[in-house]
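One chain of protein is taken out of this complex; the other chains stay put.
Chain IDs A and B follow the sequence of writing; residue 1 opens each chain.
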Amino acid sequence: MRDVAIIGIGDTKFGELWDSSLRRIGIEAGIAAINDAGISGDEVDALYVGNMSAGRFIEQEHVAALIADYAGLTKNHIPATRVEASGASGALALREGYLSVASGEYDIVVIGGAEKMTDVGDEDITNIQAAAMDQEWESVFGATLPSLYAMMSRRYMHEYGATREQFTSVPVKNHANAAKNPKAQYRRAIKPETVLNATMVADPLGMFDCAPNSDGAAAVVLAPMEIAKKYTDTPVRIAGSGQASASLALHQRRDILTMDATVYAARKALKQAGRDVGDIQVAELNDNYTISEILALEDIGFVEKGKGAEFSSSGQTEIGGKIAVNTSGGLKARGNPIGATGIAQAVEIVRQLRGEAGERQVDGARIGLTHNVGGTGATAIVHILEVA
Amino acid sequence: MKTGIVSYGAYIPRTRIEPAEIGRVWGIDGEAMGKGLMVHRKSVPMPDEDTITISVQAARDMMQRTQADPEEIGAIFVGSESHPYAVKPTSTIVAEAIEAAPHLTAADYEFACKAGTAAIQTSMGLVGSGMMRYSVAIGADTSQGAPGDALEYTAAAGGAALLIGTEKERLIAVINHTYSFTTDTPDFWRREGQMYPSHGGRFTGEPAYFKHVVTAGKTLMEMADTKPEDYHHVILHQPNGKFPNRAGKQMGFTSEQLKYGLLTPEIGNTYSGAVMLGLASVLDIAKPGDRILMVAFGSGAGSDAFDLTVTDEIEKIPREKGTTVREMIDNYTLIDYATYAKYRGKIKMRE
Partner (left out) sequence: MGSIPRFWRENPSRYNLVGVKCDNCGRVFFPPRDICPVCHRESIGKMKRLELSGKGSVYSYTLVQDAHPQFEMLKPYILAMVEMDEGVKITSQIIDVKPEDVHIGMKVEAVMRKLGAEGNSGILHYGYKFRPVKE
């Protein structure tokens, strides 16, 4: 297996992009990444697209070929592949692309992630997101994605004595970070009271405990490490890539407060990178709900089980804290266009490692981590990125 | 061969609304209306309750109180005027839910408020003839009165199930006699496709309810050679609290005899469930030797009358394994008219 580097990144602004179609945002991010890498379209060997549900959001399947077409990549008839693992579709595309380069099959690969959610109404979005859960034994009985995370939250509060006040530290921090990210959907800091007083979605989760519905796309360009320097002075090496699965239905897990898929994916990625969790300086964690970031902190190993809420509320995950988490604003405030999220996380870490993160730059960041989750944790993917 | 009841079960939804609250919306003194009708509150099904779920819960309650093997059930009949499907039986779902399927026959009945007792009579014939060991008769409804109509103060939801067998089984009550009185009397109806029923106003009284109930009751007593005072419990169809009291008097019964079988004042008119729930309520407290008279009435019109005697078995079956009718009557939560309108599908929603 060859070492692989990210040599280019690109992303669109995340948010309600009424004027843009899926194909348009996909291309915008892709072209930006290709330009950033300084490659020509002719050099691209393959395209991978992470997308959860274009078939239901815009009634369009077969979107990898569509994006290849509109990006002008069909001239050479390159292979274009869409991958899906609900919320983890983006990271899965990155991993599949990474494996294709590492194996020696391809040299230059473009990986895009895109989702166009706002072409349908909120109620439809709730239904489509629910398809990431067990339809027959969860959704049919009235479960929604936030309701399952709400049950994790309540059980967590019950077992570990955590409070909603402690939980507010997650969205408050992520909004503060997003305020410094020009690409973020919500560029406004919020107060803890805003989180506590927000309309309830599924008690104890309020509106500000849930990532928004977003449109957006992000892309990266991969190349084998040995030729990466030809394109860029600041290649970022994919030092570790781990993916794991768990039962689709939350109620079938060994423990609803531990995402075993995250535990295994993180363990594998860290081992491959030869790193200890303590080496990580900056991390993009899957904060689709407040409780998700808390559980991710614990399951990756930044803090022991049951201490995540306390750790977060003590400021340890802020920029300048022990581990800077979701400097982009995370899914909560940067936005969560489902299939784009996993790629956007990698884009943010690359910016941090290149020292291009502006006001939200983590000083001296050289090692970062991305963590992307599908559904309630049936798929988790972790990547370790390092300055090459 | 003598036939009778092997087991019984009942179900009443937990939600209630009071006449005063209904009247408030329509500018009527609902409280006075309720007093006149002798209905203090009526049960309301939740949006996830219907005749199918009520029938299933009543049938499961019935199965809790018996050792009978569900696979020995040869027939299930569900009487209702509010079957959730116009075409597709309620009874097949009940059969699956109590694991009596597939070796049985099943059908849905409709005869206004007496479809449940028609199911009892069919069951008596089937088990009495030796065609099968057990048959299930269910009466259940989630009836609606048109908004603003007098029926809105009484139309309620509930149901009961009876396991019918012969004297070869351990019967908790023997059915000594049954008699039906049937005429073509259009006092109350609902045309195909209509959401709410229509009725003949005062025409529903003398020529319909009273004529049929009293004739059936008196004829049955002649057949049985009994006098009013021979009965410990009398259960009459109860569209409101007033009618059964008056019909009871006409037949020579005291309000004491009607007491345990008269539920309408507390839960409203449960239509096909009405006398069946009254009987379940009586069986909850019945003692060996108790004699019971039950007369159902269905608009359109007809009355089914039954003369029963409670046996020693009533004290041997685990009555406590089911929920008593009294417990279900007492465990309620009140709602306002807006919630009622929402629960009963009276709010026009976006398609």
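Some observations on this one:
Keep in mind that, in the parts below, contacts are C-beta pairs under 8 Å (C-beta built on N, C-alpha and C of every residue); 3 or more make two chains touch, one makes a residue touch a chain.
None of these values were measured; they are calculated from a predicted model.
Though it is not drawn, the left-out chain touches A, B in the full complex.
In the complete assembly, the contact with the undisplayed chain comes from A:249, out of A:236, A:249, A:309 or A:369. In the full complex, chain B touches the hidden chain at residues 14, 46-50, 52-53, 56-57, 60, 84-85, 93, 96-97, 99, 333, 342-343, 345, 349, 351. One chain is missing from the display, and on chain A it is touched by residues 123, 126-127, 130, 136-144, 146-148, 150-152, 154-155, 158, 199-205, 249-252, 256.
Following the convention adopted for this analysis, only the chains that are shown with their structure count from here on.
Rounded to a whole number, the gap between the C-alpha centres of chain A and chain B is 58 angstrom.
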